[in-house]
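Here it is, the structure in full.
All protein chains but one are shown at their positions in the complex.
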């Protein structure tokens, strides 16, 4: 009986999602000049698109213009398959970098964990709750601790132990990311350094680091925080680059601590931050709200 | 010697402000329809204006489109004096409410206080520091406690005692607001109820209330908070309407408290909030970043 | 193999807990007078107890002294079974209310939910992670939505539909609380009003309300918050009393929101608060850190 009700529920969710009209999302960055907004909004209007949301930012010191525009495709004069071509014509004169996304193309995520499962469980829950514009396609781990959780949530689990010969062990991982057609890798407390060779070839990676970077990079940040005697601890979600814990920051948050908090308390309080900071970053990324520019992010919330 | 240096400093600030190019700021609200952004950005572009900042919001439940656009007037093809006329032509077909501001027209503020001076001193400091796009033209009070502060900061001070016959006492106040050409009245802990008759005829009023509204409206919110035993206290800056403490909220913030905090501690902690919450609201208002709609604010930060 | 490792892990946790020396926790409230701390600390010292933690608070307006003291039982001169008797002798002259707890007596929790499962899942995870000094003995719900989750986490699930005849439906609930020897009932988004008759006979109840009380009590607080246009939303964990949403507040927290947040966004952001605010309150309660006095809590953190 229960399963029947749950089944109905899922069908309803599916039908509701069918009815959400598809939107196009365009991310642009180009040298600043007058008339960019007019050019783009005019293009959408003339082709009978209805802009849902537009956000723009100029980095004056760099002379860079950045923009995110989202419009309904229903009734749009240009066919979805031809849209890229038209946008190329529109934006080429601006010397622009741009990406086009469609809201009905759900992103595919690989969550990569070690033995801690709190961020993973949180992401699993959020995907099911419909908070994230993506699906967890596979869970990868160098331990078997979370395998049971993967089974219960019906997500494929791949066990890849970390060996000394890291160059070799990354070959199966690359294959997995290809096999599962992964768009985004989320390091949800993976606790291992990923080689720069792998980072270069991997889909974009988001990591959660358990400190307010740039304070306490590297290993054991809560221990570092305890020793230093800070009065706030934090968590940072960032894109992974070859420089350890130095990639563009997407989201950060902190919580107050006191001398009463021992390392175990910092871990406990910090985990509450890690969950929400990572989830917010993943949500923003999956909705194509983050642009990277000069090692920093512009987040169109 | 010191005065000479300070003199030079002020002259430099004056010259710097001269060099800041004047900007036009247009606030619009109208029924939603496709093409509004295209229409407005096209108008600015064709007249050789350079958009500095554009922010937009649609209240879907109300079918309302709201927008703030800011562009440089330098080299703009339409003369400043004729701009209103052109915008009328542009926006009339949209059935829009709109306001046009120029960034070099500094707003004139009346700060109205009772005996507490912390918000007043904070605003005085911020105006001098260049944080606010306005000047304090006059300080009004029903007590003489802050008169000395007004003198030290070279701001006219007007003493208007509150008498039982409130209808009469508001006549001089209206005259003062006219005499000093006030754009915005800031109730910086005035602690008196302003009559709805006066509110209707007054320039727009911003009030700071020392609670996170709608909790603890009216008198003695810190006492109310103490008795209820809340674990956070707050402050709320809002536009004043005839309904006490029920006007559109511009800004709110809170701070954690505990059972150790007695009423005097809540007052002390709360005053730190009152200062920054009021200052943020005044800054946003003076930069024409706040639109009121259906009893709520849209804040284009 | 995996199960074997997990088995070993659990055994290790068990052994570690065995080695944590048992502590006695004494909570006292009595009319203030000099010498109370001396009397109690002297009693513990003379009986060879080692105080781990002592915290005290005086409500001067009420003339009330409140204290929490925690000491190691290892080597304590008084037998555990006789301790109550000795404390009665010690505290009777002070006209004190007091409770004695032992840290190795884990509290038994009933979690009572409706259809939302985020707080339940969070509590399940925290119990397993060892964050809470208690165990979830049973999950009760008026829907079958969370039954599957209960099964996966190996917790007994009891389905009790809400009918119009609420007096009758509470009889099985009382029986369940007795059967499972429940110390604390946690309403983890139960969304139903519990009758005052039931509250009086029930073990102590903790509720999570999705607003910063006393703002937005009752139904649909996120809708209320949206309509009012607040710039922060909150969550409140409180003990349940016969007055709806008016019981002593244990913990509160807030998050900033803006005009961009629709009701669904408030729900999403609010759920992140609900989880941590409820978890913190439950943790503090289970560690016997909360004393209720005059409708408010004293929280010895």
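Here the chain labels run A, B and C in written order, and each chain numbers its own residues starting at 1.
The working rule: contacts are C-beta pairs under 8 Å (C-beta built on N, C-alpha and C of every residue); 3 or more make two chains touch, one makes a residue touch a chain.
Predicted model only: the values in this text are computed from it and were never measured.
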item: Option from B:64, B:83, B:100 or B:121 whose C-beta touches the chain left out; value: B:121
item: Residue of A:50, A:116 or A:252 in touch with the missing chain, whole complex considered; value: A:252
item: Residues of subunit B (touch criterion as defined above) contacting the omitted chain; value: 1-2, 5-6, 118, 121, 125, 129, 131, 144-145, 147-148, 152, 260, 268, 272, 276, 279, 301
item: Contact set of subunit A toward the excluded chain (per top definition); value: 57, 60, 212-216, 228-232, 234, 248-254, 258-260, 262, 295-299, 301
item: Contacts of subunit C with the absent chain, listed as residue ranges; value: 34-35, 37-39, 41-42, 44-46, 48-56, 58, 256
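Going forward, only the chains that are shown with their structure count from here on.
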item: Remotest chain, subunit B as reference, centres from CA atoms; value: C
item: Chain centroid nearest the full-protein CA centroid; value: A
item: Subunit A and subunit B, separation of their C-alpha mean positions in angstrom; value: 37
item: Interface hub residues of subunit A, defined as touching at least two other chains; value: none
